[in-house]
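Heads up, one of the protein chains got dropped from this complex, but the rest are sitting where they should.
Chain IDs A and B follow the sequence of writing; residue 1 opens each chain.
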Amino acid sequence: MAQAKHSSFLTYRGGRWAKFALVFSVICIGLYFAFDFEPVRNGGSWYGYTLGTIGALLILWLAWLGVRKRRYNPGNWSLKAWTSAHVYLGLSLLVIGTLHTGLQFGWNVHTLAYALMVLVILSGMFGVYFYITVPRRMSDNRAEASQVEMLDELENVSRLLRETSLSLQDADTQRILDMLAKTTLKSGVMTRLRDSHVRCPNARALKDFKVAVRTIEGDVQRGMFDVISVLERRDSLLGRIRRHQRYRALLELWLWIHIPATITLIALLIVHIIAVFYYQ
Amino acid sequence: MTILIRDIKRIGTGDATRTSIRERKVEAETISIGRRKGSDIQIDALSIQLDHAEISVPSEGDALLRLHGNATALADGRVVTNGKSVIKPGTILRLGPVQITVENNTVDETITLAVESVETRTEAISRDDEDAVFATRSVLPSKRIISWMSALIVLGFFLALPILADRSPAHPIVKASPVQADVSWNSGELSLLHSNLKNDCASCHVNAFEAVTDDTCLSCHTDLERHAEPLDLKKAERPVEGFNAFLTKTSEAFGRPADRCSSCHIEHNASSHIIKSSDAICSDCHAELDKRLPNTDIMNVSDFGTDHPEFRPYVIVAPALAQPLTQRISLDLIPKGNSGLKFPHDLHMADNNAVAKMANTLPGRYGFDDGVTCDDCHSEEAGGALFEPVRMEQDCAMCHSLTFEIEADGYERTLRHGEPDEVIASMRDFYDAKALANIRDTATDSRTRRRPGAAAEIRNSNRRELAFKRSEEVTIGKVDAIFSEGGACYDCHEIERPVDIRTMDFKVLPISVADSFYRRSPFNHEVHEIEGVECSSCHAAETSASSSDILLPKIAVCRDCHIGQASWKAGGDIAAGKYPTNCLTCHGFHDGPHYKPQDGNP
């Protein structure tokens, strides 16, 4: 029977890298306690140097993903496999790095490097979490519409709104004009993460119009009902766009910590290694 | 009245401009302008009122523009608000996005309104904004810039600055730095003894990329003993093989040669002991020392609990003032010492004998409430590790009085301790003086006061001679008494009697009391002050009848509590009264063979 074709990077080859990372971490922990390291267990012992070397090389290798994934050809390689290895070996780095410190911390570059490494790994864990949870919601939300299609649709609906609003009374057209001018989507990153839709000028105008429409009648009322239906269409579209913005922010934002922290970590690793040998 | 309305549409710019013109005629006096459907000039813009304005063209004179409500318009760039305004031919009106040019037709004298939309409305957000709307990168600074900045800051503050500070401490940038530049490199707190150096990295780390050298250490630690002759040291070491050889080579490759001070003394571990304490450090040489140094008298040892020879204290076999003769004898051989002193511990410590009784007569003042105990004579040193030397005046004299005569008024004449010649001299003086005093008493007697003259002088001279003679006899007797059995000196000291007693040439043989039996492993009594551990737990003083007994515990006694590293690892438990013991528990590496016991007091 054919097996299911789609498999996530987390389950790549039955979690090959997860197993590898786990075994490797357990071995490292075992060795850590198996030997005597006088006078303390830390980076200065031979095991400490070994773990440090492995850790530093691992960090460089993990960071190399940024280059590897962009060197598309030639290649008999799968980015999924690399991602899988990146995630699990990255997690094992937490073990290697911690053992390397021997839990000796202080206000110095060495501990700073460790802290930064933990920051990188934590941000990566957030990334994995979002990679697992967001896509399905994003897919449901966009419902086949591409980003450009959403914007085109918004442009159409806005145009339709302008056209439909032409029959409104003068005060109401002004309201529509103001509302159009205030509706923005190029919002800052925090706004994107929050559910900012409730404060949308469009939503408020919709609410007001729904109240106002009850007090009028005849053609004017029919005209306003038309406008309300367009506003509702626009409201749901704006909601969809904002949710899409939010999902994309969730999927991408962690990288703003992960990448700069990684680069800084590499710089700090250089400092750490030079410092250790400069004043050895 | 016929008004021609010309709707103009234009697209493109410059040569590419394309124009579409459609004309219609309106038969009316007034042209309505507004958003309302059916207006003569309908402007589909939200900024235009339903009924925005009207243009009326009277049969004579210029056209009139009338704006309704709050509507505004521009006429040749000037703002026109409500009310009527005259518009002359050629005027350009602007209503919202639309421009209306009023033209007079010269042929039929009607007017033409050329209507053209001059403002193309674009939606605020279009497909070109895809990235601005959706891509997170459009609202955040580039990851590349953040990365560079942060990496450069890190490299600047934590790499460039410390190196600069090391290379040229006088550089203005270094001076301007509020904190010491290389403080961030400190991998851990220094040990307490070195903590004064914490702001002076260069005091130890002299040259960049060079491991701390022994010379640097020795520049402060000038009086260190050598552990052994360097050549022997080298020979004694077990050859480094296998993985350890690899480690040694690797660390040498990284500029960290082995066998440096800092191979054992590892700094920057704060509270952790600065000294490596693994037995391996010692057993590397000492486990099989005899194989590599056949002539050594140092015995093999690898683990305190399982592989350590019986203790071999330095025992004084011949006391001497200058250089007592000592010999290392294993406790297994029940060594006998010779301190030159007589001191039966059992006699002093017995519960019920003359000594005890005598002690009981002296309560309070000397703390003999519970008989004579160890600390009545042995007092701890300031640190508590060892004991003060026992001093006669302090520790013995309360019982062992040096009084040789009590005068009539009760004054006790005592002897100086420690100087036999002085003792004899002062006794002779005492008795001579006493003899002289008797003569003086006789001369002042009236019965003996005769007429002055030679006979009296002769008589007086004879009496003095006689008195001195007698005093000599008394002195000899008294001196002989204190140097003989029952005498004050004899009780404790070995006495060399003169051949002719009259010479009074008594000698007290020299005393040498060992102040340390173990030169390489000074014992610390203080740390052993534990509930349940008495002096007698280790020292069998109560049963020792002779001062030649060496009252040291054998290794087995120590092993009751102290277990070696191997056993400790197998399951040591302090709660069960077992303590981990390694070489450094007792021995110091630098307590070398050149250690000399201080020539101390007896």
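Here is the rule we go by: a residue touches a chain if its C-beta (ideal position, glycine included) is under 8 Å from a C-beta of that chain, and two chains touch if they have at least 3 such contacts.
One rule holds in what follows: contacts and distances are computed from a predicted model.
Engineer: When one chain of this assembly is omitted, its UniProt record names it as which of these: "Proline dehydrogenase", "Oxidoreductase", "Chaperone protein HscA homolog" or "Putative ABC transport system ATP-binding protein"?
Structural biologist: When "Proline dehydrogenase", "Oxidoreductase", "Chaperone protein HscA homolog" or "Putative ABC transport system ATP-binding protein" are compared with UniProt, the left-out chain turns out to be "Oxidoreductase".
Engineer: When the whole complex is taken into account, which chains on show are touched by the absent chain?
Structural biologist: Result for the missing chain's touching partners among shown chains: A, B.
Engineer: Which is it among A:V134, A:L177, A:L193 or A:I273 that touches the chain not included here?
Structural biologist: Once the missing chain is taken into account, the touching residue is A:V134.
Engineer: Touching the absent chain: which residues on chain B qualify?
Structural biologist: The list for chain B reads 9, 11, 18, 20, 120, 142, 144.
Engineer: Residue-wise, where is chain A in contact with the chain that is not depicted?
Structural biologist: 1-9, 12, 66-67, 69-80, 82-83, 131, 134-136, 138-140, 143-144, 146-148, 156, 248, 251
One rule holds for everything that comes next: only the chains that are shown with their structure count from here on.
Engineer: In whole angstrom, how far does the Cα centroid of chain A sit from the Cα centroid of chain B?
Structural biologist: About 45 Å, centre to centre.
Engineer: Taking the complex as given, what residues does chain B use to touch chain A?
Structural biologist: Against chain A, the touching part of chain B is residues 35, 37, 44, 46-47, 49-50, 69-70, 121, 123-127, 129-130, 132-140, 143, 146-148, 150-152, 154-155, 158-159, 162-163, 166, 182-189, 201, 205, 208-212, 247, 250-251, 254-256, 266, 269, 272-278, 281.
Engineer: Taking the touch rule as given, give the residues of chain A at its contact with chain B in the complex, in rising order.
Structural biologist: 36, 38-40, 42-44, 46, 104, 106-110, 112, 147-148, 151-152, 154-155, 158-159, 162-163, 165-167, 169-170, 173-174, 176-177, 180-181, 183-189, 192, 241, 244-245, 248-249, 252-253, 255-256, 259-264, 266-268, 270-271, 274-280
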